[in-house]
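Before I ask anything, let me first share the structure, which is written out below as structure tokens.
Excluded from the complex is one protein chain; the other protein chains are retained at their positions.
The block that comes next holds chain A.
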Amino acid sequence: MGRYVIRRLLQAIPVLLGSTFLIFCTVYALPGDPVMILGGERRIDPVLAAQLREQYGLNDPLIVQYWNYISGVFVGDFGETFQGVQVADLFAGKFQVTIQLAVTALIIEALVGLGLGLYAALRRGRWQDHAVLALTLLLVSVPTLVSGFVLQLVLGVKLKTELGIDFFPISGTEAGWRSFLVPGFVLAGTSIAYLVRLTRTSLMETLRADYIRTAVAKGMPRSRVLGRHALRNSLIPLVTYLGADLGTLMGGAVITEAIFNLNGIGQQLFQSVARRENAVVVGVVTVLVLVYLLANLIVDLLYAVLDPRIRYE
């Protein structure tokens, strides 16, 4: 087990190098000169521009620029922005916001997705099942941009003005965990739909298994057949999905963060891409890749806990 974890962590290194390099190239290849963008509407004096380029190493070949950056990362230096702010400092508060948002979304996704999926599977073929499936279609087809603004208006504004219930803040993070409920749901929307369908299929599949028939023949009450014998087996594919989704949720929060004015890395990433700030963009991606790899490792280890047939040497 220990050796397996170490091997997996070592495998993460080439993945990390590869993905950061690709992102580095992509930002490099984007049209537009970072120094010119820095000046905004004003034209920057060519001498100053040349000096800035020299200072930030923008004249070096791509591979040298990448090396300068990544060698710093390994000693914990994520570089600094053109404004001279340490990227690490820039991240500190923002990652916290995004993690809070993503974790809230993941919890909502797990509760709603598993709950509705199990419910639909148990009501298979009846109207409740069809209603749940229709709901998932709705969740998939309404874009975040629409669901975000609608829910913000209904839950953040109307609930307060019409019914006097002040529970969901309109935007920002001042209200603590309550601030993340609506954005979390909006962010999780599509994932919920997929999870519902996956859960439904997985449980229906499991319920057809021979060992479920055995459990019934043993005289186990229905609640136990479902809760102990079936659930444990159907959870295996669902845990994979949830684990992989944490990375997706963290990286996909750009629009949601913008709608609800959450100052997270999604917003930061958007601004930094616009400014061609390689250090920030690659930094964000590096951390996201790390989160993704870690989540996958945890999922793989959870596998062994859920399914004794899987053993890691």
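Just so it is clear, a contact is a pair of C-beta atoms (placed from the backbone, for glycine too) under 8 Å apart; a residue touches a chain by one contact, two chains touch by 3 or more; residues count from 1.
In this text, contacts and distances are computed from a predicted model.
**Student:** Select, from "Oligopeptide/dipeptide ABC transporter ATP-binding protein", "SCO6045-like C-terminal domain-containing protein", "PadR family transcriptional regulator" or "Biotin-independent malonate decarboxylase subunit beta", the UniProt-recorded name of the complex's unshown chain.
**Tutor:** "Oligopeptide/dipeptide ABC transporter ATP-binding protein"
**Student:** Looking at the full complex, which residue from A:216, A:273 or A:301 touches the chain that isn't shown here?
**Tutor:** Spelled out, the listed residue whose C-beta touches the missing chain is A:216.
**Student:** Quick one: say which of A:178, A:224 or A:275 touches the chain that got left out.
**Tutor:** That would be A:224, which touches the missing chain.
**Student:** Can you list, in ascending order, the chain A residues touching the missing chain?
**Tutor:** For chain A, the residues touching the absent chain are 209-211, 213-221, 224, 229, 232-233, 306-309.
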